[in-house]
Every structure is written in structure tokens, then in C-alpha cells.
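First up is the structure itself, then whatever we jot down about it.
One chain of protein is taken out of this complex; the other chains stay put.
Up next, chain A:
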Amino acid sequence: MITGRFFAAGADRRIAITILILLAAAIIVPLLNLAVSPASAFYIPSYIVALTGKYLCYALLALALDLVWGYCGILSLGHGAFFALGGYAMGMYLMRQIGSRGVYGNPLLPDFMVFLNYKELPWFWYGFDHFWFAAIMVLAVPGLLAFVFGWFAFRSRVTGVYLSIITQAMTYALLLAFFRNDMGFGGNNGLTDFKDILGFNVQADATRSALFAASAITLALGVFVTWAIVGSKYGKLLMAVRDAESRTRFLGWRAENVKLFAFTVSAIIAGIAGALYVPQVGIINPGEFEPSNSIEVVVWAAVGGRGTIVGPIIGALLVNAGKSWFTGALPEFWLFALGGLFVAVTLFLPKGIIGMWDSWRGNARAMRAASLAEEAGTDPDVPPPPKVVRSAATRPGDWSASGPEPQPAE
């Protein structure tokens, strides 16, 4: 049944195509970087590989946010925190891999600890010399934080703006904490100067390509998991909680648990995105907890189209490509452009790029069907009449009698 839906038409087909593109990119981009000579027109330079790899991590973060915002109406302004925590867990592993190659040559303590006169490794750094342990922490730390946070917030029925504010407060509190030198996470310098990941040099082209491929494959997996979740009965419930929370309660559902599950899954996905991001950018510092980072994620999702799976990915890719261009050409204007973009999208594209595309496609299809029907002189056998069919209706009263709101195309 799942595979049947997977190849079905419409939104599901779009998701299948996205997954295929991502998987293809995971193979083709590394090939064009590693196996093609730099002189060739098809060569993809290493910095582009690293840059797009980073964008894919952002896209995964936007997708994670959309699971709770688009599908459950929880506007989290703190998803950057989960991303950063996943990043720190990976960063700690990468720090431990440096070994005695640091500036101070201490085999046990990372440079910043030597510098700050640490005598021994803090207990919470234990285990991070193993990749498997770090990988578990990448999932567990954001997941646990989201679970505890959500447990209290959703149980006390904090919703709407108040919830958004406390998520923002959460990431701000973490920002302040991670800035402190005595926290043991490198203070405001964060963790950097990484050498190896799983024994491979993080700077090497092959490693960068592999990280790109890992990001693309993980994003594809994220798309599949999100799609499976929102298509299940639980997913319907998630949207039901978004649209009429009290109705679900009086039907016997525990709305707080419905939200808690999505919030925790979403935080784990965000953590994975952060973990993939850190080795590609080579640094993680408290700036990742900056409240404005979390707000930017919301803008990505809104631009692409919240409540869709492909939308946030497109939004993250486009906005970040724009950001890269802007910060090169007109750095001081980027924040204004971002703010303006958000206002423009909210006003003119409430459903984002995907929503606009769909209604454009819906109109085009209806127009084609209407003109076909005119030729054949029969009623078109097309799904719900969007606006154009209305104006094309020749018999007045036809549509006024059965005139519900025009439906979205999918």
C-alpha cells in the first residue's frame, strides 16, 4: 500500500521525484567532483560541494520544523537549538579525534581545555571518542530536550504565541550557557580545527563528497519518513489537532501526546541535520543558538510552503542561495532582504512557492479542461472547479447553488 501511494499522482509523485533527485545527486555530484578533471565543463568545484552540502542540512532542518509547524501548527522559534545540539555532539566527537595533534599536543584534552587549565576531561565528554556514542547522542540529546520541554509545555496547554516565545527563550538560554567558558564546550570559540572523521581527513575532497552524499541521502530519508508520518492515521490526527484541537480531545485523543511525539521526532531530525552540518563547515559555536537563526528557519519553510514536504526544502535551498549571493554582493542588506522576503511571502504567497505553483497548475488544468469541454459540448470530468471554471460557467446559478470555497488543487 505504501509503495502504491508512493507512485501515485499529485503531491505523492512530487515527493517521489524529490527523493529520486536527492539520491541521484548523492551519486552524481561526488562523481563530477572527484572523477572529472577540473578543466572539464562538468567539473563541480569542491567549495560548491561543501556549500550545497550545507544547504541540504538546512533543508533537513526546515523539513523538521515543518513537521511541527506546517502539520501541527506549533510555531517553534527554537529549532535552531536542536540543530546546534546535534552539531555539538558531532563536534565533540571531532574534537576527540584530534588527539595529540592539537596546538598543545595534549593527547587527552582538547586545546581549549588546556588553555583554560582543565586538569582532566569533564565527565560529559566521556564516550565521545567513539563515533557510535556520538551518533547516539546526536539523536538522544535533542530528542530528550524536546521531550522534556514538550512534556511540560503541551501538558500545561501552552499554545500559540506563548509557546513560540518559550521556544525562543529556550534557545536563548542555551546560547548564554554555551557562551560560558566553564560549561566545557569551548565558550564563544566553540569547537573547531577538526582533523578526522571516522579516520578520514575532513578537509579532503573525497571526505567532503562523502559528507555531501550522506546529507543528500539523509534528506531523502527524512522526506520519506515525514511523508510516511503525515500519510498515516497519526498524521491525519496531527492535522486534526492543528485545525480543531478541542474536537480531538472530546473524541478521546490526548492532543498533548500527539504534539509531543511530533515535536520529539522533529527535534531528532533537526539534531541529525546539525550533526551533518558541523563537519562540512568545520566549526560549531554558540552562535548557532542565536534566536535569529531559528527565525530564519521559519522564513525558509514559509517561503517554500508550510504544510507541504517539498516546500520547506525548496525554501531552504532558495533562500540560502540568495543569502550566499547577497552576503557576497551586498552584505549589509541581507537582513533587510530577508525581512522583506518574509513580509512579501506572508502577504502575497501565504502558501509559499509550492502553494503558488499548485494553484497556477490547478488553474491551467481547469482552463484546459474548460476549453476541451467547450469543444466537446459536455461537462468536463475534472476534479473540483477552481476559480477559472467559475467564470467559465455559462449557466448562471450553476455554481452559486453549489458554491463552496474553491479547493486547493491537492
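Odds and ends about this structure:
One rule holds for everything that comes next: a contact is a pair of C-beta atoms (placed from the backbone, for glycine too) under 8 Å apart; a residue touches a chain by one contact, two chains touch by 3 or more; residues count from 1.
Quick note on the criterion: contacts and distances are computed from a predicted model.
One chain of the assembly is not displayed; among "Urea ABC transporter ATP-binding protein UrtD", "Anti-sigma F factor", "2-oxoglutarate ferredoxin oxidoreductase, alpha subunit" or "Succinate dehydrogenase/fumarate reductase iron-sulfur subunit", its UniProt protein name is "Urea ABC transporter ATP-binding protein UrtD".
Although one chain is not drawn, the whole complex shows that of A:52, A:97, A:207 or A:248 it is A:248 that touches it. Checked against the full complex, the candidates A:13, A:180 or A:236 give a single residue touching the omitted chain, namely A:236. Only one of A:89, A:258, A:316 or A:370 touches the chain withheld from this view, namely A:258. The chain not shown here touches chain A at positions 1, 229, 232-234, 236-237, 239-240, 243-244, 246-255, 257-258, 261, 404-405, 407.
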